[in-house]
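As structure tokens, the structure follows; a few thoughts come after it.
With one protein chain held back, the other chains of the complex are shown just where they sit.
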Amino acid sequence: MKELICIVCPRGCRLTVNENNDYAVTGNSCKRGEVYGKAEVTAPVRVVTSTVRVLQDGRVPSRDRAVRCPVKTSDAIPKGLIFDAVKAIEAASVKPPVRIGDVIIPHICGTQADLVATKNII
Amino acid sequence: MYDLIIIGGGPAGLAAAVKAKECGLKKVMICERSTELGGILNQCIHNGFGLTYFKEELTGPEYASRFIDMLKETDVEVRTDTMVLDISPEKEVHMVSPAMGYRVEKAKAVILAMGCRERSRGALSIPGTRPAGVYTAGAAQKYVNIDGYLPGRRVVILGSGDIGLIMARRLTLEGCKVLACVELNEYSSGLNRNIVQCLNDYDIPLLLSHTVTNISGDRRVERVTVSEVDNKTKQPIPGTEQYFDCDTLLLSVGLIPENELSRDAGINLDPRTKGPYVYDNMETSLPGVFACGNVLHVHDLVDFVTQEAQRAAAAAAEYVKKGQPERGEVLDVKTAGGVTYTVPQQICPADLEGDTKVSFRVNRVFGKSRIVVSSGDRELFTQKKPFMMPGEMQNVMLPADILKAAEDSITVEARED
Partner (left out) sequence: MNKNYDVVIIGCGTSGAAIAYTLSKYDLRVAVLEKENDVAMGTTRANSGILHAGYDPEPGTLMAKLNVRGVEIARELADKLGYMYKPVGSLVLAFSGHDVKTIKTLKARGDANGVKGCRILTKEEVQQMEPMVSENVVAALYAPSAICSPWELCLCMAETAVLNGTDLLLETEVVDISREKDGDWKVVAARNLDPLTQADAKDRKSTELLEFSARFVINAAGLYADKVHDMAAPHSFDIIPSRGEYYLLDKAEGFRARHTIFQCPDENGKGVLVSPTVHGNLIVGPNSEKSRPDDYSTTSEGQAYVKKASAKSVPSVDFRNNIRNFAGIRAKSDRADFIIEEAKGAENFIDVAGICSPGLSSAPAIGEYVAELLAGKGLALKQKPGEMKYYRKPAHFKDLSADEKNALIAKDPSYGRVVCRCESITEGEMRDTFGSPIPPRSVDAIKRRTMAGQGRCQGGFCGPQVVKILAENLGLTEDRILQNAAGSWMVIRKEDR
């Protein structure tokens, strides 16, 4: 039996996952909690958020112009890949205009998730 | 003359503006002191926003952009880079901006949505030197997420508020070493999910019942002293000192509603929330002036800010269209048994239809318990709560008929089973 705090939503349900019974989850209030509980014990995943550099080429520098564009992985990726993802994100950059959802790194670290922009930058 | 001027273009102001148009107001203006709308959401690049309101998990900028996009579909006048300096009791709003200069605009109704600020080192009187490298977590968040700089290399975080926890993870991902997160209370003031995914995931120790008792370093922070505290007196216990060699101390020790404008306008403030006293329609003691979001009381979830702002905007629209409502009998909302405050603080049951949401916080960790609402010695309403802690705002929905049955006041009480 493994006890967890669900991180799917701010409610923070206290989950119990039974490894000896096909990872049955109890204590959850919703389906998403069950999915989380199972995954957390078998193959934990996280959404990674960070920022990438906004290329300024040719633009007049201005205090109000964005220099960083916030990004996220479009889906949760394996926990073990977080720091690899961070390295890839550090090397990445975007050129404005950027729209929310624009793919910056497809299939980041070979996962099914893309790195996408989370802000519109003109 | 404007129908409505909204002060603040963060989540509360944005939702209020959109709602005010839905409710049919014509001339609506929103003033934002920053150069873009969205408020603090712009620097909250992490995910976890919108689960209640949009039923999906968004980052801060994404959540803001949903409302900014909705606002673009309206004719609300958006004045960014505009600081409101003064609000008169006659609802004249004094504002200044580089583009339009100093102006006074008059409105039939005003919504206060100025948000809150972070408590700083002074509020805690932490002894020691005054070097560079002591930042509020929010200031550090801005340096990292907006400006692309790091506040330092080795970091201790005092306080386990959500921004502090989020920054522990953020800085770790940016290659900084976060040595510890230090919390005065025996429980964290942040959400449990953030302790799991921001501290536990990265093996950052959470030192409960500890505090920072000294800061040293002449020019830049060089070391902080952390001591255990007595849970009753909250005083440091001599002999429990630990030393952390670090160059940065982040403070995540609470938020304070920013009500200097409200105070100067003569609006009555609740010393418990540090926000205005409001009726169930979010109207303050100054007729036609409404408040919502973190300026009213500090929220932990933006989704509830949105809902509160919509409630304030709908009421402001009523006010503009129909004038000051007849209040009828006014119920004071009192607290007991570990409930520290309520919003609203007053309810006018006469015209109520449907449920009235009452938000509150508790002053300690509660296991299985019940929320009991009573009037005099009559219990009018109870609701079970599996678990409550000070870090999580609680809400109850009170039906109109029970409020109409109350006399003089109602009392909201938490009772542990």
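In this document, chain identifiers A and B correspond to the written order of the chains, with residue numbering beginning at 1 in each.
We take it that contacts are C-beta pairs under 8 Å (C-beta built on N, C-alpha and C of every residue); 3 or more make two chains touch, one makes a residue touch a chain.
The shown structure was predicted, so the numbers you read here are calculated from the model rather than taken from an experiment.
Counting the whole assembly, list the visible chains that the omitted chain makes contact with.
Result: the unshown chain touches A, B.
Looking at B:Arg153, B:Lys234, B:Lys321 or B:Lys404, which makes contact with the chain not pictured?
B:Arg153
Of B:Lys91, B:Arg121 or B:Arg193, which one is in contact with the hidden chain?
Residue touching the absent chain, from the options given: B:Arg121.
In the whole complex, not just what's shown, which of B:Thr59, B:Thr136 or B:Thr273 touches the removed chain?
B:Thr136
Hey, which of B:Asn42, B:Ser160 or B:Thr213 is the one touching the hidden chain?
Selected residue, touching the omitted chain: B:Thr213.
Which is it among B:Leu58, B:Ile111 or B:Cys176 that touches the chain not included here?
Once the missing chain is taken into account, the touching residue is B:Cys176.
What residue numbers in chain A mark contact with the hidden partner chain?
63, 90
So which bits of chain B touch the chain we can't see?
Touch with the absent chain occurs at residues 33, 81, 83, 85, 96-102, 104, 117-118, 120-123, 125-133, 135-136, 138-139, 142-143, 146-153, 174-176, 213-214, 216, 218-220, 236, 260.
Note that in this section only the chains that are shown with their structure count from here on.
Which integer distance in Å separates the CA centroid of chain A from that of chain B?
Averaging C-alpha atoms per chain gives centres 25 Å apart.
Considering the complex alone, what residue numbers of chain A touch chain B?
For this pair, the touching residues of chain A are 4-10, 12, 46-51, 53, 64, 66-68, 70-72, 79, 82-83, 86, 100, 118-120.
If we count contacts the way the header does, which residues on chain B are in touch with chain A in the complex?
Touch list, chain B to chain A: 35-36, 42, 45-48, 51, 57-62, 65, 144-148, 173-174, 191-193, 195-197, 201, 300-301, 392.
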